[in-house]
Every structure is written in structure tokens, then in C-alpha cells.
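Here it is, the structure in full.
A single protein chain has been removed from this complex, and every other one stays in its place.
== chain A ==
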Amino acid sequence: MNDIPTPDSIGLSREDLPNSYIGRSVPRPNVPKLVQGRATYTDDVVLPRMVHAAFLRSPHAHARIVSVDATAAMQVPGVVRVFTGQDLAKVCDPWVAVLAHLKGMKSAPQHPLPLDRATWQGEPIVAVVADSRAAAEDGVAALRVEFDPLPAQVDMETALAPGATVIHTELGDNLVFQRTAVQGDVDAAFAAAHKVVEATFVTGRHTGVTLEPRSIIADYNRADGTLTVHQSTQAPHMMQNVFAKQLRMEESQVRVICKDVGGSFGIKVHVYPDEVAVAAMSRILGRPVKFVADRFEAFASDIHARDHRIKGRIAVDADGKILGFDIDDLTGIGPYSVYPRTSAIEGNQVVNLCGGPYDFANYRCTTTVVLQNKVPTCQYRAVGHPIATAVTEGLVDLAAQAIGMDPIEMRRRNLVRDDAYPFTSPAGMKFEGLSHHASLKKLLEMVPVERIRADQAEARARGVHRGLGIAAFIELTNPSPFMYGIGGARISAQDGATVRMDPDGSVVVASGVTEQGQGTEAILAQIVAHGVGVPVGKVRVITGDTQATPYGGGTWACRGAGIGGEAALQSAIALKEQLLTVAGTMLQANPASLDIVLGEVVDKATGAQRISLSEIGRIVYFRGDTLPKDLPREFVQTRHFITKEYPFAFTNGIQACWVEVDVATGMVKVLEHWCVEDCGRVINPLLVDEQVRGGIVQGLGGALYEHCVYDDQGNLLTTTMADYLVPMAAEMPEIHVGHVETPTRESLLGAKGAGEAGTAGAPGALMNAINDALRPLGGIVTAQPFTPASILRALGTI
């Protein structure tokens, strides 16, 4: 363990003192406003002279734009202006989403509105700006746009075949990226294996369905040449750079403000053409333009994810020792790689993560990333992890079955030992410290396996089919510049925090990481309260404003606590040292003999109160004349943090799922679910536990219900929440969460990410549970989502 909780480690208060907040379940200070309807989401912001945008979206998967006639639209009451791709190209440059470290990657230039061709159904084509959203939609309805439909490349399996429609002819073909990782001698290992098992897995294309749709107000002020953007985003500084670059402005002329965000999950960390179009239209109009996606637009233009077909093989010896994995992944990403993170990362993660929890010698994994005429895909919660985990754990279960070994024993024999770290996986991932065996042990303390197996046998006798599934996983968090920066993307891996004390003794922290509901602001307040020595209620938090916070990457890839939290802790410690220096002078005491507890400077040895922070604030700010002239009195401290030793802080965990399958209807009922996860130091168990549960529900949703269904013409058939099903309270089980804590030694705080673990493991655990239920009936499912029809097909019923 890192030595943060001990008194001598950083001169902090004793662990049992009241302002020791790290590791404590403190309620989030921003929840009251959420439950009282007093939050401020982007759509709640109203600016003077604001106009509203609506988009005509392509009704075709692939079509030439023949003509745009806006005559009638301009006659609609309230309509201000109509914009085409050509109009916006005058002020806005196109972007190309490739990363230099993904060798050979290619993609085509993308404009905010296309110049001559629509490449997916739902792509924004023409924008109408009006004095209300309703009037703008009336204007869209009055547009006359003629399309010439072109053949659509819908199926990723044929995207590289002879005769495929090449979506961007200048690229030569539909191949975006391909990478193979090889370790050991895979062919020899498989040839010599006791058993080789193979299966083809499908992960269904699904999407984030943030309850608050994407929202933006762009406000270009001609008087001072600034663009202020109110946006529902995870990465304000990244967006500041994007708007400046695309609109040919200086970064310093752009300010991005992000108030409350109604869910993100990776959906709101990408550059969307309609949002850039809004900024470009404001640049032209010189007044605020608002756009809030409606639910159809969300389904047809928010990034999709996880559209993969994976062929996998596993080789084992007679003792159940895993000899190797051989994986072939294919993914279709839509017509453009998404800027600036690119759409090759998900496939790349599959290559990085398959087999991740296990100790084995031979590995081969290829990902092939191709274009197609569907909604673009990109990073969505747990990027690639649910795919890699389902494939790995599906194969491990099949291998266990093939050699007649209990799946738990199979894992016990193959998980990387807890004393093996640092450890480099066959895929080349460096693990600082993981706890697979401790996590498995903890899981088995929580899951009553014997009772469950007895229940399963008893139910089986009644014709009721239940199953237990397990999935171990690793999760990549706290990314260094090796994730994006090294490839040329201006996405900060470093984050800063500024902590200051005001005259009343209250403390303000401004941080580059952002809040989207996970509790970033709550944990920042806890960390700063702990670090300075004040009651948590005395700390105010500022996030989500490029003009008011230190530069940083924002919150994604589970970096809020691990990166932003450490920067806040170091700033808080620096402020405390400064406060004690001043207090020491005032009290004629050695600063090292003093401590700060709940806003009072105390004698460290006796705990006796000496002076309050508010009194120090009063003297320093209003009676500085009474202090020595050379006394340093900066009650503002800023520190930055970036990981340096490891490219990523990997976490790990293991999940178990207990299901009942109705073999007559094919319905799956999740009865109970367990997760043990190791995110390093837990800052606030209350927040982590429910975030893990939310992640699990999101993973179960994608594996059971959620599916972006297309017809063979590339028409998206699931564009309302009546068609695209999400998990609701009644379908979801009680979820038990446990922790093992292996803090990272890269930081004093020791926190790694926690937000994606649930989503990473849940689909694999669910799949194994369903297959455990189906096993005596001879059925197996490997294609998500596991709909009733797919279960009945597996059983041969239909």
C-alpha cells in the first residue's frame, strides 16, 4: 500500500481524524441540485439573440447530393438562414482522423456538412437556423434536396472483397487499419495441444443512449473575436483546440464551458460534424446557435460501437494449462474514422486485451478495421474490453468444458499469479500490479457457489434451466501520452489542479478533469479537504471551463480520480505547507510542529487549537501589514500530474452472473450478479460501488437488449427507444460489489480507474451463464445480443 493514510507520509492528519476523507463514503455535494431539478444542462442555457439549428439528415446510406433548394424553407416563419456544406467550408476546414502510431491507418477528410455525397443514413446534410427549434424543423421539412442513391457497402464481411463499393475512392479500398500481434509459436503450440477449441463471437453494434442528448451552444462574438461554446462534453480543452483549429482561430480565442452533463460514457468525447457545423454557423452569423440532438438524431448520429465479428481459438494441455490464443477480429466502423481519437482504437484494444488475465506463452491476434455505410463507431464505455473479455472468457469456458474441468478451477490454474508483477502480457501490455487470485478468492467468498450448484440441479429436475457464469478481466485506465498524444492528437494526458484558500478559510479547487455524474467533483472535494485539513463542506469545486481551470484532458478512460485526483492532492498538500509556514510565523512556532484539522491550525503533538484558517485568511488578506515583509503568502498552489512509469494503470476484477433461461420463450432473466474489482485506492466506496453497478447494467444491456439493427440497404431500423431496448429497473438484478485494493505506486493517491470495469466484464459473465444453463440441452450462444430468438435458435426450437 502507498503510505498516504499514515501521519508521517505527507505530514497529513492522523487517519482517524475527522477530516480524513479519502476512503470514506461521503455523499456527493452536487446531488441535491440534481434531485431538486436545479441542475444546469446545456439545453437549460438561454442566451440573448440565440437561434436554433435543425438538420436535414440523409435518408440514404450512400447517395450523391444532386441539388439543394432552400427557397421554400426560407419562407417559413422564423427561419433565419440555410447552410450547405459549401457554405460552411468557407469558414471551416475538414479533418482526417488518423493517429501516426497506428501504422498504415487511413481515413478520408470529413466536413461538418458533406460537399457532394452522403455516406450514412442520418448524416447531417443541410442545416436550417431559425428563432426556435420548431421553426427550424419546419424549415427542414420545407427543404427540397435531391439525392442520387449509390450502392451502399453495408456488410463488413464483404467490405474488402472484390466488387465491394469503395466508399472513398481516393483511399483505394475500404481498409482503415490492420494490426497483428504475435508472441511465441502459435502454430506449433496449437499443433501440439491436448485440446483446441474454437468459436466465432459477435458483439452487437450498440450505442450509448445518454439520457441527455448531445447539446451545444456556440456563441461567436464579432466584437472581441471570441467563440464561447457551451457544450455537453467530457473534454473541454480538447474541444477548444478542435474548434480553434477547424475554424482557423487561435486557441486563446475559444472558450468551452461545460456545466452539468447528462451522461457521457465516451459518447461525448468525440467530434461530431453537426456540432462543428453549429460552431461554424455561429462564426458566420455572429450570434449564439443552439443545437440539441433529438432521440432519432442520437441513434442516427451519436457514435455506435462494438460492431465486431471475432473468430477465436484456444489451445490447452491435459492439465488445463492455456497454451495459446489465436484471434481474428473484424470490425466495421462506418464511413469515417471519428476525430480525433480515431475508430481504430477499439479493434486495437481487442488485440491488446485478449487473454489479458492469463499467463500463457503463445498469442496471435489480428484486427481488421473496415469502412461501411453505417453510423461511424468510436470509443464507448470500456472500449474493446467487453469484446476481449467475452471472447477470452468464452473460449476459456469452452476449453474447460472440453477437458471436463470446473471453470473456476480452470481460472485458478491460469490467472497470472498475484506475486508475478511487474508482468508483461503476450500482447505486450505492462502490468504494474494486479490481484486476479485475491479477486477470485474474494468473489468466491461472496458467491455461494455450492448453494447455487445445488439450486441449479434441483431446478433442472423441474425443467427450469439456470446457469452460473464467470468472467475475469483487466481494464486499462489512467492513460499516458502513449494512448493518443504519441499519435499526434492534441489530447492531454496531463491534468492540473489549482487549490486556493479564500479569506474566510474556505478552499476552492479548479481542475482540468470534468464531472459527468461519476462524482469527480465529490472526490476532488474529499481529496482537497483531506490534503489541506478542512471540512469537506468548506471545499468548492470548479470544473468544465477552459478559461477557469488548469489545462487538462478531461474525464475519459477512467482518468478523473487517478490523474485529476493526484493533481488535486499534490496541490492541496502544497497549499497546506504554505498555510503552515504562515501560521508558524504568526504563532512563532516551527511549522513542522503544527497540523491543520477541520479548518483549525493545531499543535501536532497535543491537538490543541492555535488559530483558525479564517483568522489566518483575515490577517493575510486584510492586515498583511502586520506580517514580516519577506513572508511568502501565496494561498494558491497549482500542481500537475501525468503517469510516467507505465503507459496505463491496469486494473483487474472478476464477475459472476446467475441467470435463468426460459427455454420455451428464450427469455433470459438475470437473477443475481457479483463483481470484485481492484481500482487501487478507493476514494469513496459509495460512489465506486454504484458506478460499478451502472457499468454492469450497461454491459448487460448491450449483451441482452441493445442493438442498432440495419436492413441490407443500410437503413437503421432502431431509431426510437421503443425499438432500441435499454435495461430498466425491473429487468436488472441485485448486484453485489466487492473490492481488492492494489494502489498504483505511480502516485501518492494510488487511485486507478473504476468506471469501466462493470461494462468490461458483464457481457462475458452473462454469456457464460447462459451457456451454463443451456449446456445440458446442447445449445450455445456466442452472438450478442442474446435475444429470445437467438436462444431459441441455439436450442433448435426455431
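In this section, contacts are C-beta pairs under 8 Å (C-beta built on N, C-alpha and C of every residue); 3 or more make two chains touch, one makes a residue touch a chain; residues count from 1.
Everything below uses one rule, namely that contacts and distances are computed from a predicted model.
Trainee: Given the choices "STAS domain-containing protein", "(2Fe-2S)-binding protein", "Transcription initiation protein" or "ABC transporter permease", state the protein name listed in UniProt for the chain not shown.
Mentor: Its UniProt record gives the name "(2Fe-2S)-binding protein".
Trainee: Of A:Thr331, A:Thr389, A:Gln691 or A:Thr718, which one is in contact with the hidden chain?
Mentor: Counting the whole complex, the residue in contact with the absent chain is A:Gln691.
Trainee: Out of A:Val96, A:Met732 or A:Ala783, which is the one that touches the chain we can't see?
Mentor: Hidden-chain contact among the options goes to A:Met732.
Trainee: Among A:Ile22, A:Ala53 or A:Val76, which residue is in contact with the omitted chain in the full complex?
Mentor: Candidates A:Ile22, A:Ala53 or A:Val76; residue touching the omitted chain: A:Val76.
Trainee: Using the touch definition from the top, which of A:Thr84, A:Gln121, A:Gln153 or A:Thr210 touches the missing chain?
Mentor: A:Thr210
Trainee: Tell me which of A:Ser67, A:Thr169 or A:Thr720 is the one touching the absent chain.
Mentor: Touches the omitted chain: A:Thr720.
Trainee: For review purposes, identify every residue of chain A that touches the missing chain, sorted by number.
Mentor: 27-28, 30-41, 43-44, 76-77, 132, 134-135, 138, 208-213, 260-265, 294-295, 516-519, 686-687, 690-698, 720-722, 726, 728-732, 734-735, 758
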